[in-house]
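A protein chain is absent from this complex, but the other protein chains hold their places.
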Amino acid sequence: MQALLEIKNLKTRFHTDEGVVKAVNGVSYALQPGEILGVVGESGCGKSVHALSVMRLIPTPPGEIAEGEIIFEGRDLLTLSKDGMRQIRGRDIAMVFQDPMTSLNPVYTVGFQIIEALTLHLGLDHNQARKRAAELLSMVGIPQAEKRLDDYPHQFSGGMRQRAMIAMALSCAPKLLIADEPTTALDVTIQAQIVDLVKSLQKEFGMAVMWITHDLGVVAELAQMINVMYAGYIVERGNVREIYYQTRHPYTIGLLGSLPRLDEAPGARLYSIPGLPPDLITLPDGCPFAARCPYKVEQCTTDMPPLQPADSPNHLVACWRWKDILEERAQ
Amino acid sequence: MSHNDRVLVEVRNLKKYFPIQRGIILQRQVGSVKAVDDVSFNIIKGETLGLVGETGCGKTTVGRTILRLYEPTSGSIIFDGVDLASLEDKELRRMRRRMQMIFQDPYASLNPRMTVGSIIASPLEVHHFASGKKKRERVQELLQMVGLNPEFVNRYPHEFSGGQRQRIGIARALALNPDLIICDEPISSLDVSIQAQIVNLLEELQEQLGLTYLFIAHDLSMVRHISDRMAVMYLGKIVELADRDEIYLQPLHPYTQALMSAVPLPDPDASKRRERIILEGDIPSPANPPPGCNFHTRCRYAEEICISEDPEFREIKAGHFVACHFAERFQIQ
Partner (left out) sequence: MSVYEEVTVVDFAVREHRSLWVDAWRRLISNRTARIGMAIVALFVFSTVFAHFFWKYDPKTDLDYALKLKPPTLIPNEEVPSVHLFGTDKLGRDIFRRVVHGGWNSLRVGLVAVSISLSIGGILGLLAGFYENIRETVPERMALRALVGMALGALNAWIASQWYQALLFAGIGILSVFIREHDKRRRRIMFIMLGILCGAVPGFIAHPMVALVCGTLGALYGLFFSFDIGGKFFSDTVMRFMDIVLAFPSYLLAIAIVAFLGPGLEKGMIAIGVVGIPIYARLARSSVLSVMQKEYILAAQAVGESHGRILFRHIVPNILSPIIVQTTMGLASAILSAAALGFLGLGAIPPEPEWGAMLGDSYRFLASGAWWAVLFPGLAIMLSVLGFNLLGDGLRDALDPKLQI
């Protein structure tokens, strides 16, 4: 099966007064059609930047995609013209952003904004587009969709705005939906609604979804594959069960340990990863996690470990010592 | 909630309404936002009381009103036998020594024009707690207590990361040896791995110094982790209050049940197993809350009585308070 999206050795940089920010440092992976991929990491790990690179939405300057290939359905997006990219954006790849308060334009009605996307990409006439827009809104669970088309964004609640954004993203039946922290600004009960919505829409449309989040809880129930990112690298990649139950990278181990569990015993302490993520301008040689890693050895500070198969061919980990750690933890 | 001397703070029928005003020259009140609407609870010495709820439920307002940063509309806040709600400015200022606050946004809660040293020394100066060499020593001691290098006194907040700034905020709150610290979403703007550091620090400090916390957050699992007892708020009211395990094992209010089931679990199997209750619709506006039980618009068990009558916040069993007409029924199930 041909991958829908294949990223090869992607490197994205930002040139600032203080120096070159190495935001993405050689990310490679493939996304199959219809797959839900969770991209997990803390702020500054490059998860959003790598998605924006796929969309070619990196502001240049100061940003720059320094190296790599992004192959979408056999075409390298990085070599496409601006017009060619514009056609892919919105039609083949759609994106939903974090802040539903600012991603809709407050001076136009919600309906106008969806209809505009429909007429632009699908060439529908106004009446057809309006009908389709109402269908989309009711599909994402907005009651009285026909009426609410004429509402302005401020008349929608945060959750409804995010639904409207999803409706707009889905308007052209994209093959890939990139959701960049779409529920971070929302409350848990609303987040649950959105997660459910995306799950059912994915079943219905069969598109691939890239769900970017800092929350290991959300992707646990949503994603099939998970990339864990740290300092611009993928440090661990595998399917959901491998990531949560056969965790291999010390960063993922620490991250999971630092989450409180609803079902934990009283009096338990959280495991906290000491220190801070490294500065992306002065990235150390070797493994970026070494400074915070309790298992580090000499080699970790000098050479960056490659992302290589751990126990199964599809479970990849970038750590020199994952086997030792496994043994140590078993004791 | 029988009164005994272990109670540090007793909040009784606390209300805080914010007026909605129209007009520029002749302002008139056209309504009010019922941010906190008749809330009663106790905080026991040495415990951590968790307060969870979604955006706009009034949890932050409760915290700020307890410290009299907002003037309560009515009700009383009895702190160690003194009713804060009726105190004059001067006496209130004296009481402030004993209660402090940690804020949500570590970027906005530290004055960017002041050095870390003067930020932490500020409470010491205001209350004439220490001066000169003693003050400097106290500041260094506080920095050490929160895990920062004491040599950082002359640096400015923008030189620190979010987690480090939150530590500075904690040091400021500890400066006067308070009894009560209100933690208002202290970790929600931090990264996951830093959250755990801060929570562990708060727990360690509580053990060392015998602090009492009111821990306000929207993250149910984190609140459950740190609290001894927890209260769930919805639209200005506390709907359920119980021991941390009790509320997890037997949530009696339909809102608590829904909230609990919506919390994402970092465990794929467990999240597949559990039953998800998806709440329909959005939270109603606190300026115009629904009549009767204010949750009835989203409640799947709602009946006639829920629309007509506001359920009483009552003790169903020892230490477990619920505001739902059918709490007894849920308990039997």
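Should a chain be cited, it is by its letter among A and B, assigned in written order, with residues numbered from 1 in that chain.
The definition used in the following text is that a residue touches a chain if its C-beta (ideal position, glycine included) is under 8 Å from a C-beta of that chain, and two chains touch if they have at least 3 such contacts.
Note that this is a predicted model, so its numbers are computed, not measured.
Trainee: Would you indicate which residue among B:F160, B:F215 or B:F326 is in contact with the undisplayed chain?
Mentor: B:F160
Trainee: Tell me which of B:F18, B:F152, B:Y301 or B:F330 is the one touching the absent chain.
Mentor: Spelled out, the listed residue whose C-beta touches the missing chain is B:F152.
Trainee: Of the residues A:R75, A:K147 or A:R329, which one touches the chain left out of the display?
Mentor: Candidates A:R75, A:K147 or A:R329; residue touching the omitted chain: A:R329.
Trainee: Using the document's contact rule, name the residues of subunit B that touch the chain not shown here.
Mentor: Here the touching residues of subunit B are 25, 64, 67, 69, 71, 88-89, 92-94, 96-97, 100-101, 103-105, 108-114, 122-123, 126-127, 147-149, 152, 154-156, 158-161, 164, 169, 172, 176, 197, 201.
The definition used in the following text is that only the chains that are shown with their structure count from here on.
Trainee: Once you find the CA centre of subunit A and the CA centre of subunit B, what distance in Å lies between them?
Mentor: 32
Trainee: Residue numbers of subunit A touching subunit B in their complex, please.
Mentor: Contacts found on subunit A: 42-43, 157-160, 187-193, 195-196, 214-218, 220-221, 240-241, 244, 254-264, 266, 268-274, 276-277.
Trainee: Quick one: in the complex, what on subunit B touches subunit A?
Mentor: Residue list for subunit B touching subunit A: 54-55, 161, 163-164, 191-197, 199-200, 203, 218, 220-222, 224-226, 244-245, 248, 258-272, 276, 278-279, 282-283.
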